[in-house]
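The complex appears here minus one protein chain, its other protein chains still in place.
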Amino acid sequence: MSEITRIETGSRMSQAVIHNGIVYLAGQVGAPGASFSEQTKAVLAAVDRLLAEAGTDKTRLLTAQIWLSDIGAGFADMNAVWDGWVAKGHAPARWTGEAKLATPDYKVEIIVTAALP
Amino acid sequence: MSEITRIETGSRMSQAVIHNGIVYLAGQVGAPGASFSEQTKAVLAAVDRLLAEAGTDKTRLLTAQIWLSDIGAGFADMNAVWDGWVAKGHAPARWTGEAKLATPDYKVEIIVTAALP
Partner (left out) sequence: MSEITRIETGSRMSQAVIHNGIVYLAGQVGAPGASFSEQTKAVLAAVDRLLAEAGTDKTRLLTAQIWLSDIGAGFADMNAVWDGWVAKGHAPARWTGEAKLATPDYKVEIIVTAALP
């Protein structure tokens, strides 16, 4: 049976799941009510932390999906933080859209997958 | 050539696609017009059925994305059903947002991936 490793597992979700050389992260969010920039920074810090826990890092990202509560208001600010965070030459396949998130105080949610080394 | 198996295939989509030890399910929906709770139950029954057809089950979920037509109105009800359904210790990486679905009568759509045994 192929092995599945779950990180920070609860009754509702795991923050990360590893299978067959890929880690799948749950949607990461920042501090409720903070700005688009601040929430993006917090989200990417959480992504870095979970990738490290899984034994990999942002140079091995495969995909990233980004949801903003208001794409008109937040797209530029999110991208400014995002572009500074991405490892040069290692950008993932990405898509971005607008969606209301779990509570109105969440402005940014990012979901990534990455390959293990 | 790596093998691809398609389950309940039509001209628009397959309800499940198996490749390299992972099954990818199409978005599952419940009975149009039913409550958030009822639609969530129907969706998860459809997920169970398709996972069984693929030869696996909910203990091997990797990811789940959940879309609600009204996240303010449906989040708590969906989660109550979801939390009761998840196999203890086997929760997937999850993310949830609000999106209008194919018709206004659809309130819940869930898309999962799972590992085969």
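In order of appearance the chains are A and B, and numbering begins at 1 in each one.
Here is the rule we go by: a contact is a pair of C-beta atoms (placed from the backbone, for glycine too) under 8 Å apart; a residue touches a chain by one contact, two chains touch by 3 or more.
None of the values given here were measured: they were computed from a predicted structure.
Only one residue from B:13, B:52 or B:87 touches the chain missing from this view: B:13.
Mapped onto subunit A, the interface with the missing chain covers residues 20-22, 60-65, 71-72, 75, 79, 82-83, 86, 88-99, 113, 115-117.
Across the interface with the omitted chain, subunit B contributes residues 1-2, 4, 6, 9-17, 19-20, 24-27, 67, 99-102, 109, 111.
To be clear about the criterion, only the chains that are shown with their structure count from here on.
Separation between the centroids of subunit A and subunit B, computed from CA atoms only, is 21 Å.
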